[in-house]
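Quick one: the structure is below, questions incoming.
A single protein chain has been omitted; all remaining protein chains appear in their positions.
Chain naming follows the written order as A, B and C, and within any one chain the residues start at number 1.
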Amino acid sequence: MIKLNGVYPPLPTSFTEDEDLFLSRYEENIQKLCNYDLAGILVLGSNGEMVMLSNVEKKKVYDTARKAIPGGKLMIAGTGAQSTRETISLSVMAYDSGADAVLVLNPSYYKGQMNSEVLVRFYHDVADNSPAPVIIYNMPANSGLDMDADTILRASQHHNIIGIKDSGGNLVKMATVIKNAKPGFQVFAGSASFLLPALSIGAVGGILALANIAPELCLNIYNSFYEGKHESAKEYQLAAVELNTAVTRQWGVPALKAAMDYLGFYGGPVRKPLLPISDEIRKQLIELIERTLEQ
Amino acid sequence: MIKLNGVYPPLPTSFTEDEDLFLSRYEENIQKLCNYDLAGILVLGSNGEMVMLSNVEKKKVYDTARKAIPGGKLMIAGTGAQSTRETISLSVMAYDSGADAVLVLNPSYYKGQMNSEVLVRFYHDVADNSPAPVIIYNMPANSGLDMDADTILRASQHHNIIGIKDSGGNLVKMATVIKNAKPGFQVFAGSASFLLPALSIGAVGGILALANIAPELCLNIYNSFYEGKHESAKEYQLAAVELNTAVTRQWGVPALKAAMDYLGFYGGPVRKPLLPISDEIRKQLIELIERTLEQ
Amino acid sequence: MIKLNGVYPPLPTSFTEDEDLFLSRYEENIQKLCNYDLAGILVLGSNGEMVMLSNVEKKKVYDTARKAIPGGKLMIAGTGAQSTRETISLSVMAYDSGADAVLVLNPSYYKGQMNSEVLVRFYHDVADNSPAPVIIYNMPANSGLDMDADTILRASQHHNIIGIKDSGGNLVKMATVIKNAKPGFQVFAGSASFLLPALSIGAVGGILALANIAPELCLNIYNSFYEGKHESAKEYQLAAVELNTAVTRQWGVPALKAAMDYLGFYGGPVRKPLLPISDEIRKQLIELIERTLEQ
Partner (left out) sequence: MIKLNGVYPPLPTSFTEDEDLFLSRYEENIQKLCNYDLAGILVLGSNGEMVMLSNVEKKKVYDTARKAIPGGKLMIAGTGAQSTRETISLSVMAYDSGADAVLVLNPSYYKGQMNSEVLVRFYHDVADNSPAPVIIYNMPANSGLDMDADTILRASQHHNIIGIKDSGGNLVKMATVIKNAKPGFQVFAGSASFLLPALSIGAVGGILALANIAPELCLNIYNSFYEGKHESAKEYQLAAVELNTAVTRQWGVPALKAAMDYLGFYGGPVRKPLLPISDEIRKQLIELIERTLEQ
């Protein structure tokens, strides 16, 4: 089973002013980020505005990413869709582009029917047909559906399902999964705001929006924990929460892209209906970046 | 402004055993339903498994529906997507196929960013660019996002936005919208379970899953209300709730399709991850159909 | 079985500036309200700040109310508490004061344990031991627990349980209860915002915060419906929503008491932690009262 341990940024997808793909900028972002000791890149996650892209665009992004990500770094590709057939089709496509693993968000539109049986069957159907190993993706703040520990555990029994990114922040659920899953099942914190708590109970890394703009801070939490420097780990963790909240739950992808622009990456526009952050919020965001990074 | 008053079934999309489009069956369903005094057909709503279809498939369904729907009946086409650009593109496509109006679900993936400003801007951008008049679609049970009255009212001020289908069942919100919207703004009950309450406060009709399998019962509620036969209207309404719940909130599209099969329409398979209902539930469903339709 | 049909105000409890009971004012409010064609008074409901009072205070309020309510008008007394034993004790106390029926809110503190079995057993234990007939009270916005139709129906089978006040506004649930409950089971709208929709499906009246300040408007909805004047009923209903929302969900008991003060009743202070409405909100409230009552 492929070992995924480490920190990954879920890279935003670069757009031109007309909201078209801007692949050269995307490539440059990958190159810059890969100078840090990150384990790899998540391509087309929630921060990658995956739900905004056509499948033709997705293929281009997968291909571009794979070319830009240097050997030794992993490419994880988001491939979840509302139907099983489209999820499989995207997983094959991502594998063909060279993805090392696929991150599969649960379908959620028919919430009332998405019981444990349906979700487990979905993950097993995808895992049966995906040439790349599958990572489960639980993202209740966006999908509106929070998979419970039992569903995750049942889904995880498939040999081709190797881990989970859990962005829900429920540490009790995470502990239940870690305690009861098969040996080697790899749990990732889905947000920098709870990376240290997740590591403390056995998570093996994080896929963290904050790693796009503050990779060193994220790596400091991760490395301090493994070096047994728990006071430092705590200080880094507490330093990370406010900025992470700003570019995720509070102001979202538009703020994450604005922060990237400020820090020398290419952020650029979001796709509508998302709107750019206001000047007032940009000012607050920049103050927060400065305050966080000088700590 | 086009008058939409009346009852519409949100027609399920027909699939073969391999989950491919089965357009001849879809056409037959339309022809059978159009024998009833329905105002028209909703093509590719939630019950039409819209989120499961590729855009190429959607175009085929729009075209097929328009050919099958007789003159004098309206075609409303679901065209909502997560990005503004794709929603506009689908709305143009549906108009080109001959849709009389488009039903636009709000984007909801980035829930944290979908504030009133973003949603109003989304609807106005779509309405600016859609050649067909726009009906707002609020469907919190599926989207996980419940638009408030203020957002709906601000969105509704656009000249090309002519109504709303509200499936949330919040009659207080519905009354607030009816009281404060521009003259002629048309509010539809999104479920047969609250059709009469909605009519009592000024709704002009319903887009009702139940109308696919019990069009007469739905029309009886509607007509009794307008004929001032309120005791009858109440009896029909109370008769409708349980079966409607069964084919919507409780057992969903799989049950709706099974009921269609039982009643001489083509229901056929659902697309995975949705699974067919079990034999045990099918038995309960058929008993419920019999009990409801003999009342 | 006692017939409860009609409109009831859930009377606020009057306090002095020191937040002590002000029973003479409370009495005067009852006398004024009983000049209208109301069916009776609800004593110590949510608007009566019941959860703020000691049991000694409750007894005084029950006694005062009974003396002030004229013959021919009903006294319904709120008696719900977190423990079964205290609920029974308050129900006996209210009956001894002369209550015609008791309104029993479900316990809700141990939400995780309040399953259907526990709630049905609670209502049956209370009904077995209450000398007064019991009305179920579902108030999810305050209790944080929304009883489902099945629980309500099972509880309602007890001979001493005669009705429900449902403040949740879920008309589908209300219809399910009306359709399936024993003959004569009496369902009340718990809010003026959905009185007409509730009457349209068979509710027999309403217990309405708005009836404390606009009893005529509430009676107009009720009477127009029964007289078959549905256009009028609709107009009255639409006129009522905004003010009702203001004195309930939006600004709560502090606004209801301020409105009473403005309209010649005694509103007076709320008990802390509730705080009086600000001057700015008072201004908006008064404009809204004027706009509503002149319609």
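Here is the rule we go by: a residue touches a chain if its C-beta (ideal position, glycine included) is under 8 Å from a C-beta of that chain, and two chains touch if they have at least 3 such contacts.
Treat the numbers as computed from the prediction; the structure is a model and nothing was measured.
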**Complete:** Shown chains contacted by the missing chain are A, C
**Message:** From the list C:Met52, C:Leu263 or C:Leu293, pick the residue that touches the absent chain.
**Reply:** C:Met52
**Message:** Please identify which residue in C:Pro70, C:Pro131 or C:Gly144 touches the non-displayed chain.
**Reply:** C:Gly144
**Request:** Write down which of C:Thr16, C:Gln31, C:Gln113 or C:Gln295 is the residue touching the left-out chain.
**Result:** C:Gln113
**Candidate in contact with the missing chain, chosen from A:Lys3, A:Lys67, A:Lys179 or A:Lys283** = A:Lys179
**Complete:** On subunit A, the omitted chain is touched by residues 169-172, 175-176, 178-179, 191, 193-194, 196-202, 228, 230, 233-234, 237-239, 241-242, 245
**Asked** Hey, which subunit C residues sit against the chain that's not shown?
**Response** 19, 46, 51-52, 54-55, 82-86, 107-114, 117-119, 121-122, 125, 141-145, 249-254, 271-275
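Convention: only the chains that are shown with their structure count from here on.
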**Complete:** At the largest C-alpha centroid distance from subunit C we find chain A
**Message:** Just the number, please: Cα centre separation of subunit A and subunit C in whole Å.
**Reply:** 49
**Request:** Any chance you could list the residues of subunit A touching two or more other chains?
**Result:** none
